[in-house]
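Shown here: the complex without one of its protein chains, the others still in place.
Letters A and B name the chains as they come in the text, with residue numbers starting at 1 for each one.
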Amino acid sequence: MLFEALTLGLGYNASLVTLGAAALGMAAGVTGTFLYLRKRALVSDAISHATLPGIAAAFMLAVALGGDGRGLPVLLLGSAVSAALGLLAVQWLASRTRLTEDAAIGAVLSVFFGFGVVLLTVIQTLSTGRQAGLEDFLLGATAGMLRSEALLIAVGGLVTLAIVVVLRRPMLMTAFDPSHASAMGVNLTRTDIAMMGLVMAVTVVGLKIVGLILIVALLIIPPVAARFWSDRADRVVLLAGVVGGVAGWVGAAFSATAADLPTGPMIVLAAFALFCLSFLLAPGRGLMAAALRAASFRTRVHLRQGLLAIANDQPIYETLTLRLLARRGLALPDGVPTEAGRAAAARARLDEERWAIVRADPSLELAAARYDGLTPLEDVLTVDQISEIDARRPAPEALA
Amino acid sequence: MAAELQLAAAEGRRVAPGDAETAAFAVRGMTVSYGPKPAVFSVDMTVPEGSMTAVIGPNGAGKSTLLKAALGLQTPLAGRATAFGQPVTDVRDRIAYVPQRASVDWGFPTRVIDVVAMGLYREMGLLGRFGARLKARAADAIARVGMAEFADRQIGQLSGGQQQRVFLARALAQDADLYLLDEPFAGVDAATEKAIIAVLKELKARGKTVVAVHHDLSTVTEYFDRVVLLNVRKIAEGAVGEAFTADTLRAAYGGRLAAADLPGAVHAI
Partner (left out) sequence: MNGAEFVSLSLPPIVIGVLVAVTCALPGNFLLLRRQALIGDAISHVVLPGIVVGFLLTGAVATWPMLLGASVAAIAAVVLIEAIRRLGQIEAGAAMGVVFTTLFAGGVLLLEQSDTSSVHLDVEHALYGNLESLIWLEATGWSSLADPAALAGLPPELFRIAGAAGLVALLLAVFWRPLKIATFDENYAAALGLPVTAISLGLVIVSAIAAVAAFDAVGSIIVIAMFICPPATARLLTDRLGAQVAWSVALAAIAAVAGFVLAGYGPLWLGGSDAVSAAGMIATVSGVLLGLAALVGPHRRPLAAQP
C-alpha cells in the first residue's frame, strides 16, 4: 500500500495531492532558504496565522453575495489578502516603533489568529455556516477533497515552484549580500516583496494540505536541514528544495495509506526526520562530526600547551593535559617529562620561535594569518623559507 | 611564553612568570576557542597590585575574550584565572567588570541611577533595601564620572560617552579592588576620555588595580604603566618602557603596523 502511494498508485486525487505536496515542499524549501538566510524564518509564522481572518471573511462575503462560500479559490484569495495585511503589520510595527521584529511577529500572529477565531464563531452561528468546514484550514485536510481542489493545489504548487526557479538568482544574491546585490543592479525592495509574495503563495497553496499552523514547518525545516550539508548558499537552496520535496512526497504518500495519518503532520514529521539525519550525520556541521572535531581539537591544544610548558620548565596545571601527555608517553603521570617528551617539547618550542618571527614580519603576513597555535610551520612554509627564518633566530647560547 | 623568552633573550634580560599568589590578577595557560581556531592560546599574564595595565593587540587578537574567559563569562578550553591569589569566582566582591558599551541594548527601560545601583547588587541581595547609605554610594559614583545631573535620565537618551561613564560609575559603586575594563575608550568624546582616565588614575592612586583592553596605541604611554601585548599568544608583558617597543609591536601587529606607527611616532591602528 505504501509502495502504491509512493508511486502514485492510489487514485487520481491522492496522486494529485502527493504531486502537489511535493511541488509545494520544493517551493517552500527554496523560498524558506531565502527567509532563513535573511534571519527572518519566523516571519512566515505571522503570515500563516494571519490567513485565518481572511479565510473567514472571504466566506462571509461570498455568502453575503449569495454564493455558498466554500469555493476554494475565493477562500484562498481571502487568505492571501489578510496574510498580506499581517505582513504589513509586522513590517510597520518593527520599523515604526521600538518593538523588535520577534515581538511584532508574535503580536500579529496571535491577534490575527484570535480575530480569525472570532469570525469563525460568527460563521458557526450563521445558518449557512454550520458545515463550512473552515476548521480544516487549521490543520489541513486532504481526505474527501474535490477533484478540482486537488487540481488547484497541484497546479498552485507547480506554479509557485516555477516562479521560485525563475527568481532564484536575484533572491539568492539579496539573501546572501544585500549591498552587493544592490550594486549589481538588483532592486532590493522588489526582491523582498517577491520573496514575501512567494512565502504567501506557499502558505496559501499549503493551507488545504498542511494547514495554517504547520505550513511554517515547510518553510523552516528544509533550509535548516540543508544548511548542515553545505556552506554555499546556492547548494543550500537546492538541497532545501530537495528536502522539502521529499518530505512533501513521502508525507503525503504515507498519509494516503490510512485514515488516521493526517497529511500535514505526516509531511512535517517527514521533514523533521530529514532534519534529524542532517543534524546528526552531516559531515562538517553535523553533530557527530563536530563533536569528533572538538575532541581532537581539545587534545591538540592540551598537548601543545603541555609541551610548551615542559620546554619552558613551567608547571602543568591541567589534569587533562597531564593525562594526555602520559598516555602518549611524553610525560610521567606526575608531569615529569620523558626523553620523548623533552624532544617533542624542544620541537614545539622551536616551532613557536619560528612562528614568532613569521608573525612579526609584514612580508609574511599571509603565512602569519594561518597561525593558530597548533599548526606546525612546516605545513605553511617551504623548507627553504624555514631555513631562512632559522637564520634570523637569535644565537642558541643567548637562550640559555 | 616562547616568544616572550625569545624577545627577552634578545634584549639580554630574563622574564620570570611572576607569582600568581601575590598578584592582583593572574592568568595561567588560558586557551579559548570559538571555532576551529583558538582566539587566545596558552596565555599567561600577571598584574601586580596597584598597577594600571593596558591589554593591547590588533583586532581579533583575543583581548576581550581573554578578559571574559578570566571572569568565567566564557568557558576556556584550558587555563585558570586568579585574583589576589584566589580563584576569580571566590573573590567576585573585589572585582568590578566594565563590559563593552555596545554589548547591551541601551533602549532598555531604565534610568542611569538604576544601572549604577546594579553595582550594589552583591550588597543588597535579592530583597535588601536600597537604603540611604547605598543610594549615597550610587550618587557618589555617578558624581565621580561627572554625570550627577543625569542620574534620573533614561539611558537611551545618553550619548555614547555618557553611556560609557554610566558603565564606569556602576563599577565604581562596587568599590572593588580590581577593575577590568573592556575598551573603555572606544567611541567616546574627548571630554569623556579625559574624565575616565582621571577616575582610573585616581583609583590607582588609592592602590586599586586597573586592567583595560585598549586599542589606541598613541595613548598607551600616557595612560598606563604596564602593558600586555596580545595576538592570540601573549607577545610581551611588562612595564610600558620595556615591553612597549618597536620589536614587540611588530611581533604583535605584524604586517598591520607601519613603520611610522612605532613608539615615538605611534598612531591608532
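Keep this in mind: a residue touches a chain if its C-beta (ideal position, glycine included) is under 8 Å from a C-beta of that chain, and two chains touch if they have at least 3 such contacts.
Since the model is a prediction, treat every value here as computed from it, not as a measurement.
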In the full complex, which of B:97, B:185 or B:253 touches the chain missing from this view?
B:97
Out of B:36, B:60, B:107 or B:207, which is the one that touches the chain we can't see?
B:107
Return the single residue from A:34, A:249, A:275 or A:297 that touches the missing chain.
A:275
Using the definition of touch stated at the top, determine which of A:2, A:122 or A:281 touches the missing chain.
A:122
In the full complex, which residues of subunit B touch the absent chain?
68, 71-73, 89, 92, 95, 97, 99, 103-111, 114-115, 118, 121-122, 124, 126-127, 154, 156, 158-160, 163, 170, 180, 187
Could you list which residues of subunit A touch the chain missing from the display?
36, 39-42, 44-45, 92-93, 95-100, 102-103, 105-107, 109-118, 120-122, 125, 135, 138-139, 213-214, 216-217, 219-221, 223-224, 227-228, 260-262, 264-266, 268-269, 272, 275, 279, 285, 287, 290
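Convention: only the chains that are shown with their structure count from here on.
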Can you list the subunit B residues touching subunit A in their complex?
1-3, 5-7, 9-10, 12, 17, 28-29, 31, 33, 36-38, 41-42, 77-80, 107, 231-233, 235, 247, 250-251, 254-257
If we count contacts the way the header does, which residues on subunit A are in touch with subunit B in the complex?
98, 293, 297-298, 301-302, 304-305, 308-309, 311-312, 314, 317-318, 320-321, 349, 352-353, 355-356, 359-365, 368, 371-374, 393-394, 398-399
